[in-house]
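Taken from a larger complex, these chains appear in their original positions, while the remainder are omitted.
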Amino acid sequence: MLRAGIIGVTGYTGSELVRLLYAHGGVELSYVTSHSHAGRQLSEVHPHYLGIIDPLCRSFSAEEASEEADLLFFALPHGESMHLVPGLLEKGRKVIDLAADFRLKESARYRKWYEKEHSAPQYLTEAVYGLPELKGEEVKKASLVANPGCYPTSVLLGLAPLAAEGLLDWQTLVVDSKSGASGAGRNPSQALHFPECAENFKAYRVAAHQHSGEMEQELSALAGEELSFTFVPHLVPMVRGILSTIYLRLKSRRGEDEIRELFSGYYAGKDFVRLLPPPLVPETSAVYGSNYCDIALKMDERNGRLVVITAIDNLVKGAAGQAVQNMNLMAGFEENRGLKTVPIKP
Amino acid sequence: MLRAGIIGVTGYTGSELVRLLYAHGGVELSYVTSHSHAGRQLSEVHPHYLGIIDPLCRSFSAEEASEEADLLFFALPHGESMHLVPGLLEKGRKVIDLAADFRLKESARYRKWYEKEHSAPQYLTEAVYGLPELKGEEVKKASLVANPGCYPTSVLLGLAPLAAEGLLDWQTLVVDSKSGASGAGRNPSQALHFPECAENFKAYRVAAHQHSGEMEQELSALAGEELSFTFVPHLVPMVRGILSTIYLRLKSRRGEDEIRELFSGYYAGKDFVRLLPPPLVPETSAVYGSNYCDIALKMDERNGRLVVITAIDNLVKGAAGQAVQNMNLMAGFEENRGLKTVPIKP
């Protein structure tokens, strides 16, 4: 039994980790913390755990964490884990960080997108960007995995085969993403207040979202050239799900079927990427509660533009599910263990 | 491996059975049928099954059904299974019927609430009303289980301890239930058209819903007297979930704590009933996707009236999950096998 810990269990990604690890079967949830609810049982904060799994929430202690867990998931707000993770790595623990702290390779890029100084820049290069379909082998050997953001997961899986093949004409690239409200986390805010968010659709952080940093970093690495693109996220009046609609031209002409074969080969053997046969198009409800990423391709022949559409559950493939997938790789489990479930629909 | 069949796999309850049986581990899904989509793979109708489990939908044949499955779930519209089930029982197959056809013990009651003649009345007494928390021992020995309706599950679990204890003053009993839209099934209709159903709340079949028949039958049996009550269902703009608010006076005075103890004893050892400690009240999202029934009790001291509130997922504890729970009992599995999952929240 792997002893796993969750630092920050009462937020949405922390709570989702409990759900998935409970179903996993090979993991003991040995240590969980909550800053705001230390000393309470998890079910006092999230009553839906009552009678199922109900660990005590503790205050974080680096010593206890390293003694009581072999691997630790960090599910804290951005900017906190960089202060805590190094201590645990030094004690030989493995860490999967669901925040943005270790996703960027260069401290300058971190500064640019998060507008503060990184406190542990020496770990930035060591950390593996944990998108397992692209970096499975590196993840297996990693001590520190930076779990990708929700938007980046949906975008990179839709573009990786093209970038790796040198087909991505990045100057034509536009990414229009739409997310359910759980992506913004559990803290109440005016924008997420039900009467303001229901029956409403809007864009936010137009061409200025911090996830651009990691997306451009990873795409540039795949493409072998420094690139950037326009990214606009939107808020959908639903709880879970991200759908990204990606527009680009190719560096050299390919037919829709050729592109589909390219994707099909690139993701061969990858359980959680589903390339939809036409005329199917992704919809977020078809991946609800699951670790799947659905992808469809459509060539707009009239304009010589490829449209790639992807859908994920932001809390699963976009966060906790992907973290468990990374844990499986790091700890020697089958990659899909505990994650091969049917989406809940309707 | 138990070989299980689903008759009517493409409706919501049939589809939910596939999801749950896939996670069960002790069952082979050996035979599935669909009247409207015979000859197609399940994923052609429900793309979210793509790459996970994808049986061929066949036309129903009594002969094939009895040869290829040991136990059959019937998930057809009301009024159809009574024509097909007897043939399978005669061939020694076990049947769990998710429709209303075998829930009522008397053909007169069936005629009253469904306004037609029953075609196989001789099976009405043989069928076990499959609410496992109340009738687990009978279900274990049954060949034919009538799976309870969604509203009745939420109401009977909230009233059974009181009725069995002789405390239920039925002349004061009022049941106000609220259901998500999936309870009405998969066929499009004006009332369930998104623009009419979203941002809307309404009552329907006021004091005239056919589920009154089975609720009154089962409560009468528990209470040992013929009773009836006022039942009003409502439609909530959400997909899944039923919440029932139940109002009654007791035949003799009891404190809230005494009633809570009564419930606690009655459901001791029943995994799927959760009695919430005050001040918690049930909410449908806390049982989403799961087989749990959450119950809270509140004595309105000012008016001498007890309020019982229950919440279930109508497609799980109210349909497919309860059917799998019944299958577990009939086939000798652990009662909670495949069903002990954490609700998906948020």
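Of note:
So that you can tell them apart, the chains are marked A and B in the order they are listed, and the count of residues begins at 1 in each.
By our rule, a residue touches a chain if its C-beta (ideal position, glycine included) is under 8 Å from a C-beta of that chain, and two chains touch if they have at least 3 such contacts.
These numbers come from a predicted model, not from an experiment.
This structure file defines a homomeric complex of 4 copies, of which 2 are shown in place.
Everything that follows uses one rule, which is that only the chains that are shown with their structure count from here on.
Seen as a C-alpha superposition, chain A sits on chain B after a turn of 180°, to the nearest 5.
Note for the complex: chain B touches chain A at residues 12, 15, 18-19, 22-23, 46-53, 182, 198-199, 239-240, 271, 274, 276, 280, 285-289, 292, 340-346.
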